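Note that one protein chain is taken out, while the other chains of the complex remain in position.
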Amino acid sequence: MASHGIEGDEAVAASSAKVTGFRPRIVAFCCHYCAYTAADLAGAARLEYSPSVEIVRVPCTGKADVIHILEAFAAGADGVFVAGCLDGDCHFINGNLRAKPRVALAKKLIAEAGLEPERLEMFQLSAAEGDRFRQIADEMTRRIEKLGPSPAAKGRAKRTDTGASK
Amino acid sequence: MIVAERKPYDEIRSLIGPYKKVLVFGCGGCVTVCATGGEKEAEVLAGQLRITDAKEGVAREYVLKTVERQCEREFLKEAQAEIEAADAVLSLACGAGVNLLSEAYPAKLSLPAMNTTFLGANDSPGAWVERCRGCGDCVLHLTGGICPVARCAKNILNGPCGGTHDGKCEVGEDVDCVWSLIVKRLQALGQMERYREIVAPKDWRPGGHGGPRKMVKEDLKV
Partner (left out) sequence: MKAGSNLEKILSAGHFAVTAELGPPKGTDVETIRKKAKFLAGVADAVNITDNQTAVVRMSSIAAARVAIDCGLEPVMQMVCRDRNRIAMQSDLFGASALGIRNCLFIAGDHQKAGNHPQAKNVYDVDSIQAIAMAKHMRDEKKVLGGDEIEGEFPLYIGAAWTPLGDPLEIRPLRLAKKVAAGADFIQTQAVYDVDAFAGQMKVAGDLGLLDKVKILAGVIPLKAVGMARYMQKNVPGVTVPEPLVERLKAAGKEKAAAEGIKIAVEIIQKLREIPGVAGVHIMAIEWEHKVKDVVSGAGLLPRPTAQ
């Protein structure tokens, strides 16, 4: 195991997460037409992705509101991501374009409230990109493992390891 | 409409400091129009406050309520139960609303979540600009409908001053010299003879310098 560089850091974080038993809880708002379909594809293709990600299907990322993101963190989520279509591909024309500045605003709001803004992210992908979905889920999980449990998640019970979706 | 902006988050935290049950009170009027203090924004603020409370281990309850507008006693009455049940009311209304709230419920602590700034108009999506100072003695007919009281940093009525630079005001590159705009407009309207007239010193009393103002409609008094 390398002990320097970003890959090395993440590996260290992952192994120390195993040691401390920290399993992040990450809420993913995924749009039906692209991200959710990609996640479905990943599952059908038996691609293992992080079990930390709990998907909330929305018709379009334009539906995901700042308040939903805040409520997720207030309820104890360690991380949140919003996954939607690539620019120009949105089934509802520009819902994903509305989502982007909202996610940017929400990052500022959680930072004000005392959380690291990196706990929230927006990703864009197409329905055919099952492997990309796996990548996103794993990247967010590594990121959150490194950041540790959300400071607002005090007192909630640690989830036991139920294994990846197989 | 009246434009107000949410106070810095840390300032709001210090305002609600000791209180255990806070009514986060939105206003459906102007602050909804400029998306800073309406029902949605009240929810967002409460969401943030809950996150910070969880982080700091503070036990506090937030109640959410929004009324049509807080500058009307009739609408404040609709929130009477929530107001009376709270330790403190964190109002997202403009200053007028917070004032009336204090007058209607003098025993209850009303805290301002907003800094009320100006009378403005929506310039483009997401942007509001100051257009009126409430000077009480409108001169827009003299200036082609463009206000020098609201938009001239020096309230000049016989402008422009010598500080104009490429049509911009000396206070900032993003601020138009309103007198450059007025002159262009008067030229376009063929009203340059207005420009040649010397405008006399303003009576500032109607503008609030004579004391707090009041407007009464006799026909509406019960």
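All chains are identified by letter, namely A and B, in their written order; residue positions are counted from 1 within each chain.
Methods note: a contact is a pair of C-beta atoms (placed from the backbone, for glycine too) under 8 Å apart; a residue touches a chain by one contact, two chains touch by 3 or more.
Since this is a predicted model, take the numbers as computed values, not measurements.
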{"item": "In the full complex, displayed partners of the excluded chain", "value": "B"}
{"item": "Among B:Gly97, B:Gly120 or B:Gly159, residue touching the chain not depicted", "value": "B:Gly159"}
{"item": "Omitted-chain contact residue, chosen from B:Ala59, B:Ala107 or B:Ala200", "value": "B:Ala200"}
{"item": "Contact residue for the chain not shown (choose from B:Ser102, B:Thr117 or B:Ser180)", "value": "B:Ser180"}
{"item": "On chain B, residues whose C-beta touches the chain left out of the figure", "value": "153-167, 170-172, 180, 183-184, 195-196, 198-202, 204"}
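In this text, only the chains that are shown with their structure count from here on.
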{"item": "Centroid distance [mean C-alpha coordinates] between chain B and chain A, Å", "value": "38"}
{"item": "Chain B-touching residues of chain A, taken from the complex the two chains share", "value": "65-67, 70-71, 73-74, 76, 109-110, 112-115, 151-154"}
{"item": "Chain B residues within the chain A interface of the complex", "value": "9-10, 40, 43-44, 47-52, 54-57"}
